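Selected chains from the complex are presented in situ; the others are not included.
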Amino acid sequence: MAPVRVGWIGLGIMGKPMARNLLKAGYPLTVYNRSRAAVEELAAEGATPAASPAEVARQADRIFTMVTDSPDVEQVVLGPQGVLEGAREGAILIDMSTISPQVSRRIAQEAAAKGVQALDAPVSGGDVGARKGTLSIMVGGDREAFEAVLPLFQVLGKTITYVGPAGSGQEVKLVNQIVVALTVLAMAEGLAYARKVGLDLETVLQVITQGAAGSWTLSHYGPRVLRGDFAPGFMVRLQQKDLRLALESAAAAGQPLPGTALVHQLFRHLEATGAGNEGNHALVKVLEALGGQGERG
Amino acid sequence: MAPVRVGWIGLGIMGKPMARNLLKAGYPLTVYNRSRAAVEELAAEGATPAASPAEVARQADRIFTMVTDSPDVEQVVLGPQGVLEGAREGAILIDMSTISPQVSRRIAQEAAAKGVQALDAPVSGGDVGARKGTLSIMVGGDREAFEAVLPLFQVLGKTITYVGPAGSGQEVKLVNQIVVALTVLAMAEGLAYARKVGLDLETVLQVITQGAAGSWTLSHYGPRVLRGDFAPGFMVRLQQKDLRLALESAAAAGQPLPGTALVHQLFRHLEATGAGNEGNHALVKVLEALGGQGERG
């Protein structure tokens, strides 16, 4: 039986290595990207270049999108020369961007009207996870479509979870981001306080990382904070984009999130002082600045 | 060589099982408590009852206190018939209560003036850890005094860490409590949001507990939240006492802690609605109430 034909739209920091993994797994791959350099790079590796999302869609059974935000997904899927112009009935659209759950649901509706199943399948694990194929993928949409795409997901990631109907994948991603951001705030306030009262930070970290205060964040980023290494990790500006989406979705649902709203404002100080491309563990610097503490030596 | 003679003041939920463990380890133990019932209970197991903290101190080389708050430690150590009235030079006072670092430092000064070393050694691990002797103990004070008491600490706990000069033990405990409280807020906002938008919470928990959002809190309390089981764990009113101490100490040090201040106010809703003896993971109910969500069925 002929292998499933795959299309990939969006070859950025995440999309390019993800598309490459599918290509290396032996799938016929047609690709499109706004700027041609990445297209040509993958074409040299065996992908078929396309001139538009519609053209990708015409040649694929499984069409992936990995772009920046809601308007970008709407553009490449619903816009002129978009995926839905070219996709045939029975094709499956998989959006792996992190966007508004509301927009994901609307896209699924519009796709269904054209006989195309749409899955929202945002990821977690960064560009490292994208390259290594170890992403965590949270998938919303039709269950059977999920099962049909599962072999492809298993090339791209390590932990693949079906979470519910269309939009649920995005919602679970946003839950994840709320918890991550506030756990980073926990570390930031604890360590800024510890530094201000003159404790030995290595000892502090050793003690609190075990037991009830422990978290992935503390274990992975605590040592980097102590070293003054604020390279990402997970970029502040991407954290902020996800928090904006979370707060918008919570607003629509009528759910107050005072902690999330606070940490979103605190992160803004990093964006305002040119640190938007640092890792989110740089939040400790905001608390230190509030405490009148100077830069770490 | 005769075994070190131990005194224990404060036989509450934590103090009684801790004193009992030292007794069972073979140490001669003299005890005092404001209400006699616990004294008589341990006397029946071989402890020697005393009528005052001073009397305990007169008969001990290592004098432990485990009481509720700063004024209580000041009372039993510095007050009339207090430890310092009875203690001889060379004795070591070990306060295992969680109190103000500032008060701990003052007590250490006053004790030193009488030739008594004082260690602040607050614990983590609850009454379960107290009974099983698996507490985590963070010790501040003179290093040699710490070494001298270490065998006793090893009866009481599993993880014993020397963290710095007098007051440091308390400070590290407060760092721990700041991080715990904000990590609980992370879980509370994530799960309240997830419930409000109609996600399947079992699936959500399964996904977010792994990876960057993971924490001891999420793993241990997430499932209890889903079951509506809000029994402690770690009582809200004790969390609140520790947060009050943390905010007071941060105030003295000039360190703003906006997240900690916020979660301290949110927990207050539980105290105001009769839930002060529930576990701190009940915080999710405050977020749910803010979102107009009813009680979990």
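Labels A and B are assigned to the chains in the order they are written; within every chain, residues are numbered from 1.
Here is the rule we go by: a residue touches a chain if its C-beta (ideal position, glycine included) is under 8 Å from a C-beta of that chain, and two chains touch if they have at least 3 such contacts.
Note that the structure is predicted; figures quoted are calculated from it, not measured.
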Seminar exercise, completed: With 2 of the identical chains in place, the whole complex in this file holds a copy count of 4
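Everything below uses one rule, namely that only the chains that are shown with their structure count from here on.
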Exercise. Approximately how many whole Å separate the CA-defined centres of chain A and chain B?
Worked result: 39
Exercise. What residues on chain A touch chain B, complex-wise?
Worked result: 101, 124-125, 136, 138, 159, 161, 163-164, 168, 171-172, 174-176, 178-183, 185-194, 196-197, 199-200, 203-204, 206-208, 210-218, 220, 234, 246, 249-250, 253-260, 262-263, 266, 287, 290-292
